[in-house]
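Note that one protein chain of the assembly has been removed; the remaining protein chains are unaltered in position.
By written order: A and B. Residues from 1 in each chain.
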Amino acid sequence: MPLDLVLRGIFSAAFVASVLRISTPLILPALGGLLTDLAGATNIALEGIMLVAAFSGVVVSAYTHQVGLGVLAGIMAGMLLSAILAYFHLYLNTDVFLAGIALNIMASGGTIFLLYTITGDKGASSGLASGMVPVIDIPLVREIPFLGTIISGQNIFTYAAFLLTAGVALFLYRMRMGYHLRAVGENPEAAASVGINVKHVQLAAFLMSGFLAALGGLDLSMAYLTLFQREMTAGRGFIALAAVYLGGRKPWGVLLAAILFGFADAFSNQLAPLKIPSQLVQIIPYAVTIIALVLYAAQQRARSSGQQRSMK
Amino acid sequence: MKWITGSPAVRETLRILLAVLAALLLGFIITCLVSKDPLNAYRAFLFGPLSRLNRIGDWLEESISLILLGLAVSIAFKAKQFSLGAEGQMAFGAMASGVVALFVPLPLFLRIPLALLAAALIGFLWGALPGYLKAYMNANEIVSTLMLNAIALRLYDYLLIFHIKPPGAGYNQSDSFPEEGILPSFMPPLPFWEETRRMLTNQMNLTVMLYIGVAAFLIAYYVMARTPFGYELRMVGENIKFAKYGGINTKRTIVLVFAVSGIFAGLAGAHLSLGVHQKLIANITVGLGFEGIVVAIMARNNPLFVPLAAFAYGYLRAGADIMERTSDVPREMILIVQAVIILLVTAEYVLPFIKQRIVKPEDSYLAEGDRYAA
Partner (left out) sequence: MTALVEMRNIVKVYPNGVVANDGTHFSVMRADIHALVGENGAGKSTLMKILYGMELPSSGEILLDGKKVRFHSAHDAIAAGIGMVHQNFMLVPSFSVAENIVLGQEPLRRGLVDQKRAEEISNELANQYGLKVDPKACVANLSVGMRQRVEILKTLYRGAQVLILDEPTAVLTPQETQDLFRAARTLIEQGKTIIFISHKLNEVKEIASYITVMRAGKTLGTFESASTTHKELARMMVGRDVLLETNRSSSERSAKVLEVKNLVCTSDSGKPILRNLSFNIYSGEILGIAGVEGNGQTELAEVLSGLRPAASGNALLHGKKILNQTPRRVREMGVAHIPEDRLKNGLALNVSVEENFIVDRYFHSPYRRGLGVQYKQVRALGKRLIDAYGIHTSSGAQMVSSLSGGNMQKVILAREFSAEPRLLIAAQPTRGVDVGSTEFIHARLIEQRSKGAAILLISADLSEVIKLADRILVLYEGENVGIFSDPARLTEETLGLYMLGIQKQTPEEMEAVL
């Protein structure tokens, strides 16, 4: 009974744990996307940032045999790409979408280019021994039935994703810089009129966004897998962007939205026993994203019409 | 200097040329860093496409795809719709035309037009979908078109592997198309140039798609510059609120913009299956998905300049191919060059002496007083 297998698969602790694992490389870039979005600019380059970070992490950790250095390199590379985007958008007045698309193309081409130059292979970095970030077993918690399997034994990026959600929430709603960031996104002239440097705040948002997206990319190549493959982000940067909207542009909402996408993905993996062609099953997360986008837009329309009036 | 920087058209051209040159220079620096023999590698890149007749053929063939894709993207971008859906539309266009070529028993002169029509139609419909989502559901078109691309590519794979691939075949691809399903040469078989024709067709795979590309370009230009739909499209792009206020049905216009853009992408897909590969293969669109963007940007979204941009950019791509085959530098270098071109052309302040406008209209209230003063 394949259907039976599927159902049993979904209602297991291992499945929930895998949802969290699959959600991690969505949560982190989605938080990054949230910060730039609230600051009034869309970071379309999340995808490229993840890719570049994933690649740099693998290469540096393989050559230095230091996982920490690999992670650091990935973060630096991701933030650098984000800084380039910010520079072009904020200081050279480039359309943020076009600049973001350009950087995604550059990230995609550049990683393949370097992969080939380094390994002679254009597909994957199988020749390189990538480092892997530690998995954390929490004593005692591990022993709790069901929950133990979910909470304990995840890699550090998964824990980081949840901690950083709390961190981003604290930053946005309790810290001075967070106030400024939201003010800049909502009414840049108002922010400028009280002496807030709008461009500096947006630059900071891009850098933080780059940092978070880079963690998501590193999760793919140094935790979820331990190698780099061409185009290994497979649209996650864009799905993360959709999660920002679906999550109502609030940190915890974004977290939930990203987990929803993770669930759709994990669910499609569970359907394997049903002998449905994998190509069709793989469509699910993308279709869910489109539906989510439409739902978000509908909700937004209802909300904004009420607000616009009172803003006059 | 004044006469050079005076006219906006000259300024724009200069600006784009400089951006391309800067990108090529960066490409050369990268080549120097990774190659054992950078000079030869770059020579292959820059001059390779002209070195042999068959390479000229490859260049022109690819340029035809790029013209169609560039038109597809220009149409969308001109209306300020950031549709990135060309890749999915292209995949479906290739599939639809391939199915006609393989399975519809008609003679060549009917089968090819039907195949092209099928590609245009599917491109139109698959393009209309994100347009509808944008216009009536307010769904961000960047995310939706990227998701629809992913869906289209998987459906393409599914159809190819489970329904079209001959049973037992080793590769995921269809049979080669029959003679009636392949685009004929651009030179009709007339007795007086039989010799030349044979010589050329042996060397290059240049098909009647050349004429279709030219026709597509002329039609796109006429539609954008001279028809009511073109006017609606441009007004939606310049100021959608104005368009709505003036009585233009902006929602319908947006759907049509996406759909019409899809026609051109669908035809580009037909060119891939009926002309370039002459069968359906896995990953048929690979590498072409975003190429329309750079062509459109180099042409400043003006259909008039798309062929020029397509030939220029097609040349660079063809060069990159030859470089990969004849040296140790992978062809992906062209993607870096492409990204740099997009960045430099779209950055308003990069080449300050040819900066276009000083007071931007979006500058809202703070600049309003000054504008009135002017």
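We take it that contacts are C-beta pairs under 8 Å (C-beta built on N, C-alpha and C of every residue); 3 or more make two chains touch, one makes a residue touch a chain.
Just so we're clear, the structure is a prediction, and the values are computed from it rather than from any experiment.
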| item | value |
| --- | --- |
| Identified contact with the non-displayed chain, of B:R11, B:R43, B:R197 or B:R234 | B:R234 |
| Option touching the unshown chain, where A:I118, A:I138 or A:A192 are the choices | A:A192 |
| Residues belonging to chain B that touch the chain removed from view | 222, 226-228, 230-231, 234-235, 238-239, 241-249, 357-359, 361, 365-366, 368-374 |
| Interface with the unshown chain - residue positions in chain A | 174-176, 179-180, 182-183, 186-187, 189-196, 301-303, 305-307, 309-312 |
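Everything below uses one rule, namely that only the chains that are shown with their structure count from here on.
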| item | value |
| --- | --- |
| Euclidean distance of C-alpha centroids - chain A vs chain B, Å | 30 |
| Chain B residues within the chain A interface of the complex | 30, 34, 82, 84, 133, 137-140, 142-144, 146-148, 150-151, 154-155, 157-158, 161-162, 290, 293, 297, 330, 332-336, 338-340, 342-343, 346-350, 364-366 |
| Touching residues on chain A, where the partner in the complex is chain B | 44, 88, 91-95, 97-99, 101-103, 105-106, 108-110, 112-113, 116-117, 122, 189, 234-235, 238-239, 241-242, 245, 277, 279-280, 282-283, 286-287, 289-290, 293-294, 297-298, 300-301 |
